[in-house]
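The other protein chains are all here in position, but one chain of the complex has been omitted.
Each chain gets a letter, A and B, in the order it is written, and its residues are counted from 1.
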Amino acid sequence: MEALVSIKPFLAVLIPLIAIPGILSAKNPNVREGWTFAAASLLLVVVGSMVPAVLEGKSPAFQMVRIMPHLGLALRVDALGLLFALVSSSLWIVTSAYSVGYMRGLEEHSQTRYYCFFAVALGATVGVAFSANLLTLYLFYEMLSLATYPLVTHHQDAEARTGGRKYLVYILGTSIGLVLPAMVVCYALTGTLEFGPDGIMGSTTGQGLTALLMLLFVFGFAKAGVMPFHAWLPAAMIAPTPVSALLHAVAVVKVGAFSILRVVTGILGVDHLAGLNLGTVLAWIASFTIIVSSLIALSQDGLKRRLAFSTIGQLSYIILGAALLNPAGLTGGFLHIAMHAFGKITLFMCAGAIFVATGKTHISQMDGLGRRMPWTMLAFLAGSLSVIGLPPLGGFISKWNLLLGTLEPGKEPFLAVLLVSSFLNAAYFLPIVYRAFFCAPLDRDCRGPRNEGPLWAYLPPVITALISLVLFFYPQPFLALARAAARTFTGGG
Amino acid sequence: MSSQFPALLVVLPLLAACLMVMAWWFRPSLCFPLALAGLTGAAGSALGILYKVLTGPDLLYRLGGWDPPVGIVYVVDKFNGLVLAAVSLSALIGLIGSRTNIEQEQHGKAGIFYALYLLNVAGLLGIVVTGDAFNLYVLLEIAALSGYALIAMGDQRAPLAALNYLFMGTIGATFYLLGVGILYIQTGTLNMADLALRLQPLYGSTSLLVAFLVIGMGLGMKMAFFPVHTWLPGAYTHAPSAATVLMAPLTTKVMIYILIRLTISVFTPEYVFHGLGLKTIMVWMASAAIVAGAVMALAQRDFKRMLTYVVVAEVGYMIGGLWLGNATGLTGAILHLVNDVAMTLTVFLAASALIQGMGGRNIGGLRGMFGRMPWTMAGLASAGLAVIGVPPFCGFFSKWYLLLGAVQAGRWQFAVALIFSSLVSAVLFFRLFETALFPAPDEKGQESGSHQDHGHKGHGSSPPMRLAEAPLSLLVPLLLCSAGLVALGLATRSIVVNLILPILPGGLS
Partner (left out) sequence: MGEIVSQIAAKYNYLAYIALMMIGFYAMIAKNNLVKKIIGMSIFQTAVILYYISSAYKTGAGIPILSHGTGHGHGEQVIRAADYINPLPHVLMLTAIVVSVATLGVALALAIRIYDRHKTLEEDEILEQLKEK
């Protein structure tokens, strides 16, 4: 890829952070949210403006500071990073609109703090997406962990405290305890941490050491929720729903999956892993998480908890895609970042909209809700179908590519995993929709006439549901970016 | 004038300390400006020196015009230039930040407190700048004696804690003196550069080994190296806040400076790392120190006492880094020395404000502090993140070098200890943050509302929390330090390339 010195990646990281003084100083809530919207829109413009250049094979890069003799904080945009940044920044706008409806609808306290840390989290997410080396990625990864903590514990009660504690123990514990040593060992072995298209390990590193490093990274980036380091995600559902929607369906968890993708492709190297036959190990780890989390999701009655376990499973699809180590699998994995994001955020925002309108959090209370909130439940249906991977919704495209990736000799078991999991997805999503539309209303709250709560709370999920629909017919620029990224890493020209 | 910087460094605080007693008699209002002037002068000199050694050759200052090895010389190279700047700035910032605290806690004795403070700083700066082994002993005792007195000005239990410190400190200093005596008998010189030359034929002799061990043990006691750390937690916990702010960042670090200085400039790495065969055991001991410090910190309920155990653990970082015996480890040790001065200063500045604010030292007293003292807590948070080792705070980068050095040397036990201690620090500090994030007891009433609809039209009406922020004279230095932690982190490359790599001696693996 042709490097291109540009300040745009740095601007993209900076824009959310620049908004913070504005958010803090605004006297009027509308002005405050104005700052958020301005920053989000500007961010999308800056990120979007880099798409043509990246598709042409250029990669805008920016060196922030040389921090150690051979290691600096540097940003570089490639197709994979841009894909992720594009998803996060476009969904930030939608989520901000939704936050207004949700937070004001519930008259939440400390909203200024909430919007501030939300902006920090977004800046960190974009930073992870654009990191040019593992050190920079680690920095933004930790920044995201810390910025999310006040959001998780927003309610400041005993439950939030437990959830927040679990969140920190898992996230900080693994990043310090597993990723940091792995990073140091990598640096000691190779003298660099720059992501390269073929990895930096080279063929000199033996199977045992590579396997150890791979496991340290895969479990260390616990934001990806690979079992057994997944338990923080259901615990973090204590956060306000917009946080769960953007951070725990898109930004934070995808940062984990994205970091694993980065390490697999940029540090360990696709060819290196394939040569040592370690892709299969990773694929089995991911498969285990996919199946087990889906089974757990079946038994959850709390809507957000069910969605959380679903997310854990879907994240491992991304990792499975990377573990297949072939162009189709990688494309599917990369694309799933985008497709799952639009689908899952729809589901979370629906869950929040239901809570704002009726105060309901459990699936068993939602019989007949479709009569009162038809638009919300239709959006929920669309989101479910996308996550299950049925046409005509975006999720189908990523799953299709993943399936193509498994059509290689020796990878048939993973085809079965994907099919079983899709079946399980359907089994835990569709009953919710069925209950809402076809069961008799349980109580007065579920009965008509139509009353969907504040417009700002139910419009955003409808919008993201529509986007999911559009993405099936026109999956650009995500598909092009995912293909370009997969090409780079598999050396397919 | 600028050629006199090395002497002014020590003379200015010393002179100010002497004048202080008079000022205290006649014009108590002059005490603080006088102390400020003394330390500003010292800090200015230190920065001037740092600039000079950065741009030119090392400095050699002959006291009284006598040539070495007969006369006492002050020698400044890039290493102690860096440490001098760190020590003097830390002392100056600590003084400014502690002013209100000193005047409240010490009532009529503020003048004496300032005088002792200045003496302590003069001693520490002298230790760092001197090139004479015996002169170092005298300055060591100046710093130590003023330190005992400073600690004794603390709470009810302070005199006993100070006396314990005095016993340990005196044993340590006397051991050092004994070791220097052996070196003197062997070589007939006390000048460090001269010693290094004359010791070369003696490598392998028992007497040199004994001298090294005795000096090492003495310094180990003074730097609170586990298991001879026992004096430190008591002394620093019961000392006045201002004394802790001065001593916790500096005393242990300056002792480590002496050890590193003697290792690289007097005994030389060839002898210490290759001739002695102590590397393995020392790295094990350092790892043990780190783990023990971390675990004991975990067991504390007293906020300040917990932080003192963190200091104990940090000593292990630097000793371990030194004894890895490779260039990366030593770089990490020196870098961590500077970073740790900054981190510990920030931690204890924040602690002094919080202890004042909550009127006690129990961790539980921190409840609601994010609401009451948001800026102070932000300062504590940044220091905590630096200690845990989160980039871009400076602690991460020195830990990076230490870890890398451990991996390169194949000392896995040290790497494990470092990671363990980072994890424990995370627990320690997030326990504080968590406590402080949740509302204070008197606002707790509404919190026990129904769990079903937490936040559901619940907290919107909670009354605005009372702000009781620390005085500006403390807050500004504190936030300056916090910013400094990030700045130091981002400046890692400049420090390493310009100041540390040039002074790394040969003979490192």
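Quick note on the criterion: contacts are C-beta pairs under 8 Å (C-beta built on N, C-alpha and C of every residue); 3 or more make two chains touch, one makes a residue touch a chain.
These numbers come from a predicted model, not from an experiment.
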Answer for the absent chain's shown contacts is B
Of B:Val21, B:Leu47, B:Leu63 or B:Ile171, the residue touching the omitted chain is B:Ile171
Given B:Ile49, B:Val76, B:Leu118 or B:Ala149, the correct residue touching the omitted chain is B:Ala149
By the document's definition of touch, the residue of B:Ile112, B:Val138 or B:Val486 touching the omitted chain is B:Val138
Which of B:Gly181, B:Gly275, B:Pro471 or B:Gly507 touches the missing chain? It is B:Gly181
Where chain B meets the chain that is not shown, the residues are 134, 137-138, 141, 145, 148-149, 152, 156-157, 159-160, 162-163, 166-167, 170-171, 174, 177-178, 181, 184-185
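Rule of thumb we're sticking to: only the chains that are shown with their structure count from here on.
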Here the gap between chain A and chain B, centre to centre from mean Cα coordinates and rounded to Å, is 43
Interface with chain A, chain B side, in the complex: residues 385, 388-392, 397, 400, 403-404, 407-408, 415, 419, 422-423, 426, 430, 434, 437-439, 447, 451, 453-460, 462, 489-490, 492-493, 496-497, 501
Residue positions on chain A within touch of chain B in the complex are 65-69, 72-73, 106-110, 135, 138-139, 142, 146, 150, 153-161, 164-165, 168, 172-173, 176-177, 180-181, 184-185, 187-188, 240, 359
